[in-house]
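Of the protein chains in this complex, one is absent; all others appear in place.
== chain A ==
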């Protein structure tokens, strides 16, 4: 329910500018919005739990300079033997503070979980501007990158093995660079989407009056 297979949105305010977005986020309906809001609350609760736990441990720990919440510990009465008795101190800390390691590992795990919940959806897009170039962006990997048109050598669809399947992916060949730039690098959507984007990019980037489109595969 939270994630669908990658699908395509196209925004095209004018024939010379287009943005193709591939995302795993399903259309935002009311139940989905509520669910997402709940997840957000869960994340906040997780982080708050961790913070409160760490803070309380720190307050109870002997290294803290703060006075304990139970007030200053009364000094033990001088014993008739002239030596203090260590067991007397124990009742002042009925809850012995957890050792750092036993607390640190679960809290790190919880924080990791909270971070993981933050990125349920992956959204990757390619923006094509005629006369300027192609911009690829990804929420998962790589960030944003703009490639000017005069640096673009070719835009093509390639196929590759990945595990036991064959994936088709869209690449931009950049002049003077050793590596090609993969569009939608994290999602690698199915061939149908990739082909639609490829046609859109060619049409949008180059003038259609030039006629034939090159063979992409």
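The working rule: contacts are C-beta pairs under 8 Å (C-beta built on N, C-alpha and C of every residue); 3 or more make two chains touch, one makes a residue touch a chain; residues count from 1.
Basically, contacts and distances are computed from a predicted model.
Chemist: Unshown chain, UniProt name, "N-acetylglucosaminyl transferase component-domain-containing protein", "ATP-dependent rRNA helicase RRP3", "Protein preli-like" or "TP53-regulated inhibitor of apoptosis 1"?
Modeler: "N-acetylglucosaminyl transferase component-domain-containing protein"
Chemist: Of the residues in chain A, which ones touch the absent chain?
Modeler: Residues of chain A in contact with the hidden chain: 11, 13-17, 19, 127, 129-133, 135, 137, 143-146, 148-150, 153-154, 156, 173, 177-178, 180, 206-207, 209-210, 212, 214-215.
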